[in-house]
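In this view, the complex is presented without one of its protein chains, the others remaining in place.
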Amino acid sequence: MSDTLSAPPPALELVDATRVFTRRGGLFKKAGKAVRAVDGVSLTIRAGETLGLVGESGSGKSTLGRLALRLVEPTSGRLLVDGRDVTGVSKAEMQAMRRDIQMVFQDPYGSLDPRVTIGQSIAEPLKVHGLWDGDGPQKVAGVMSLVGLDPSRADRYPHQFSGGQRQRIGIARALTLDPKILVLDEPVSALDVSIQAQIINLLQRIQRERGLSYLFIAHDLAVVRHVSHRIAVMYLGKVVEMAERDNLYRRPLHPYTVSLLAAVPIADVRMRNRRRTSVTMGEIGSATNVPPGCRFHPRCYRARLVAAAGGVPTERSGDALLPRACLIDQPELRACGGADQVACHFPETPETRSEVATAVLQDIGYPPIRPIPL
Amino acid sequence: MPHKAMPNLHSVAPAAPVAPATAPRPVALELRDLTTVFPGDDGPVTVIDGVSLAVRAGGTLAVVGESGSGKSMTFLSALGLVAAPGRVRRGEVRIDGADILHQPPERLRRLRGAVISMIFQDPLTALNPVFTIGEQIVEVLRAHQRIGRSAARARAIELLARVQIPDPARRVDDYPHQLSGGQRQRVLIAMAIALSPKILIADEPTTALDVTVQAQILDLLADLQAETGMALVLITHDLGLVARYADDVAVMYAGRLVETGSMEEVFTKPRHPYTRALFRSIPRLDGPVDEELPAIEGQPPNVARLPPGCAFEPRCTVGRGRADCCTRRPLPLAGDRSGHRSACFHEDLPDRTEAIR
Partner (left out) sequence: MRYFRHPGFLIGVILLTLLLIVAVAAPWIAPMSPLETDLANTLAPPSAAHLLGTDQFGRDVLSRLIWGTRISLQVAVAVMALSLSLGMVIGAVAGFFGGWVERVTVSIIDILLAFPGFLLALALVAARGSSLETVIIAVALAFTPRVAAVMRAVVLTIKPRTYVEASRAIGMGTMRLLFLHVVPNSLPPVIVVATVSAATAILAEAGLSFLGLGVQPPAPTWGNVIADGQSFLASNPLISLSAGICIAVMVVALNLLGDGLRDTLDPQMRRSSGRVL
């Protein structure tokens, strides 16, 4: 790439971040099994960029978002904000970091204290950071207007607002300190369909105006596509694919990404009675019990296709015949065509793409639709 | 399609199916002018206002709407499950042509489960944590049928196999917390189909589940429907699910039907400005990315404080500020035939800010 010395540092960088949760044992209880909720994840977000983070519940995407704010402390790994390593810093430096990176939560009902007026809620970050002065009220009014709230309603309580308005309040609160990075944890998935578009537009407008970087965590691939520049796909604590936006939807490399794309409900008549059960098998399983080898192998349609096609050493696992590599070796994230990365022994490259993946891509409109027999 | 005069709701003839493409099947469930009210601070609040719908045997009707639009309440009302102080003020609920709403409670209870069954959004809270899933299925069977314990248990295992729970003979003794979210929803489906109902109402059955599991659950429902010929009502906010599984669509807004029709008709030629705006506002996998989404402005209305005119008027790009939209409510839609209709004075007018599509 270009000269690394002159390039600005990434707004946010996670290096090999890992978080292990253990349940403490009691007097009569055995200590619980360790859960590697986030397992050696490295990613960067450039200034002004949106990195989409997708995966099912249990994939560790929410924990990763909290690691970025150190709301959850990493078990190992490093966290860099604006090029500064903030992994083991003092409380004061942590406070300074918190001014640069803020979070918007999924639940617009639960993320506001019901006993505090929304004006106080929005002013709170300024007070906490000792920045409340004569200009405070103006700042609160300014940020309320920015997110489309009437500043004269600052003395109302959260329950007097609708879900969409409360999410605007949450966004306003995150913006009060003028941060550089926002972690958005499923910011629209609790909202009504007709409100989601309003909030997405608002977030994009704010990003354009203020040059913010977003870590956009979501499970809705259509929403993520609309807002992200790059997208990371997580599965059981690991990033399994990281790609430029259009690449991820045009040529998904990881079979899990294909499964996710196949499961997206598309509001179009040509999807009538279209079934995808063969592509999206089973459920994510528990992070306490990560399968050996590639952690996706129990659900992977592609491993079954590759094994059936022959030419690779195979092994039986339950009812399925799978490539031995998938059962034994944990694939590492590696470059696969340009800057895109995938952690898979048999990725869906354009040359080796399976018919399953081709059909899924045709369904979602890449490339332009041709009628396909089913 | 010509704009027909609204028939008088109280004098409609028994439903005559007029579906053009599909084979004419009898109407399994029909709601007529169903209206439910709750007491409010300033008098009764109409949460369901004159809803008329029909779903045929073997067919799938999707009911679409935002939270508070009344889509769930419509079917709770139809099953006589409205919690006090709410009550059904008027209307009829017909199964195979016979009204069930004015039956004695005991008879209505027998109908629920045996003839018409419902599954809910949250598969965890719908199961009792202190009983095994087998015991809960057996309880459903024994509440309605004369069947011995061991026979009921055998039937429970059979049902679990039918909803594709692996190793059902062993899992039948599991407690709900030992199952994943998707498996719990499968158990609820097993309980719902245990008595082979003619009508299954699925209220956001996959909202709490991941998309990959969602597809599996809905495919299962579609398979069961194909096997048994039951009518399926799919209550959802997800237009993508409607496209994949529904034959007919009913769109609700603020307690009223605003558009009904076949899925193809509604999706290719949406008529009501709300439906049109909804389609425009959802991000698509193949849509443009570097432009703003055409969002619907404003907030969904509070049914306790509806404007005097059309409930959608304040957010409508067609009717906002029009005299008729501000003062009169469009007539409720009658659901006795499958024509494509919308409750709008100006459905033929383009949106003022029509940009894409």
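Chains here go by letter, A and B, matching the order in which they are written, and residues are numbered from 1 within each.
Everything below uses one rule, namely that a residue touches a chain if its C-beta (ideal position, glycine included) is under 8 Å from a C-beta of that chain, and two chains touch if they have at least 3 such contacts.
As the structure is a computational prediction, the values presented were derived from the model and not from experiment.
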Remark   = Full-complex touch with the removed chain, picking from A:Pro10, A:Gly170 or A:Gly237, is A:Gly170
Task = Out of A:Arg19, A:Arg36, A:Lys61 or A:Arg98, point to the residue that touches the absent chain in the complete complex.
result = A:Arg98
Query = For the full complex, which residue in A:Arg46, A:Arg78, A:His129 or A:Arg250 touches the chain that was left out?
reply = A:His129
Those residues of subunit A which, in the complete complex, touch the missing chain = 69, 71, 94-95, 98-99, 102-103, 105-107, 110-116, 124-125, 128-129, 159-160, 170, 173-174, 177
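Everything that follows uses one rule, which is that only the chains that are shown with their structure count from here on.
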Request  = Could you tell me the distance, in whole angstrom, between the mean C-alpha positions of subunit A and subunit B?
outcome  = 31
Ask   = Okay, in this complex, where on subunit A does subunit B touch?
value = 56-57, 162-165, 192-198, 200-201, 204-205, 219-223, 225-226, 245, 249, 259-269, 271-277, 280, 283-285, 364-366
Ask   = Any idea which subunit B residues touch subunit A in the complex?
value = 66-67, 180-183, 210-216, 219, 222, 237-245, 263-264, 267-268, 277-279, 281-287, 289, 292-297, 299-300, 315
